[in-house]
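Only one protein chain is missing; all other protein chains are in place.
On to subunit A.
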């Protein structure tokens, strides 16, 4: 695709104009002084970045344009973005830990389990905290600023949701593989043993004591495994549930791709419409408030009526 860069011509002309303007401005600098002072007074009134910004770039400054400081919520959003990045790094570690745990090893595997647990908890925690913080991004300032804030929220929410889904998918594959592994060698044995056990107990209970003992030992062992496996599964399930909760909260913020909400022109229209709607709501609220005065009066009068009625009845009773 063809493009053409006109910046060079533009800069040349801009510099040419500047050099023409410069000698003129040096003669006018005397009168420029008081103008600049007035301008800075005006600026201090209209700043929306109150506590943070100490310098206000006035439109009358002739020097290089200084970049003003962004509003407070940008810091929050940047923190959330940093958290997401950290969570990504931890996810990579988790993948490695999963792979290691699934490999056949000589040891107990308990350390691996603990590492996996710790990592999973950490990641879930980061995601949950980021989700909550995202929802609470404070809004102040103009409509445009709140639009920017809303869009930043949406973008971070999409990232968070993708991470959560990723984590869940990793966990469920790990879980499935874990189940397959644990069931594999023991499952067949268990089945045979149980069916064999039952038939024998029915027929001849006290025959073959030795076999029974052997079977009891195997039973205990398989019980242990079952308990452990149940614990692991429960843990994973718990984190799955938590993530589901996070996803539900975030889904309000995330845009569905391919729908009308994902269209740029629709979003531009809605801004205009929502400003109008806001105005209507304000007017309605004003009206209701006025009416509210009436409602209050009427309520007071009704209460007074009741009170007087009660007094009347009391008077009749006591007299």
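Convention: contacts are C-beta pairs under 8 Å (C-beta built on N, C-alpha and C of every residue); 3 or more make two chains touch, one makes a residue touch a chain; residues count from 1.
We take it that contacts and distances are computed from a predicted model.
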Among "Mitochondrial translation release factor in rescue", "Ribophorin II", "Trafficking protein particle complex subunit" or "Vacuolar protein sorting-associated protein 45 homolog", the UniProt name of the subunit that does not appear here: "Vacuolar protein sorting-associated protein 45 homolog"
Hidden-chain contact residue, picked from the options A:1, A:103 or A:294: A:1
Touching the absent chain when the full complex is considered, from A:118, A:216 or A:237: A:237
Chain not shown: contacting residue from A:89, A:261 or A:279: A:261
Option touching the unshown chain, where A:17, A:89, A:118 or A:227 are the choices: A:17
Positions on subunit A contacted by the hidden chain, ascending: 1-7, 9-11, 13-14, 17-18, 21, 46, 48, 57, 59, 61-62, 64-65, 67-71, 74, 141-142, 144-145, 147-148, 151-152, 154-155, 158, 165, 168-169, 172, 237, 240, 243-244, 247, 251, 255-268, 272
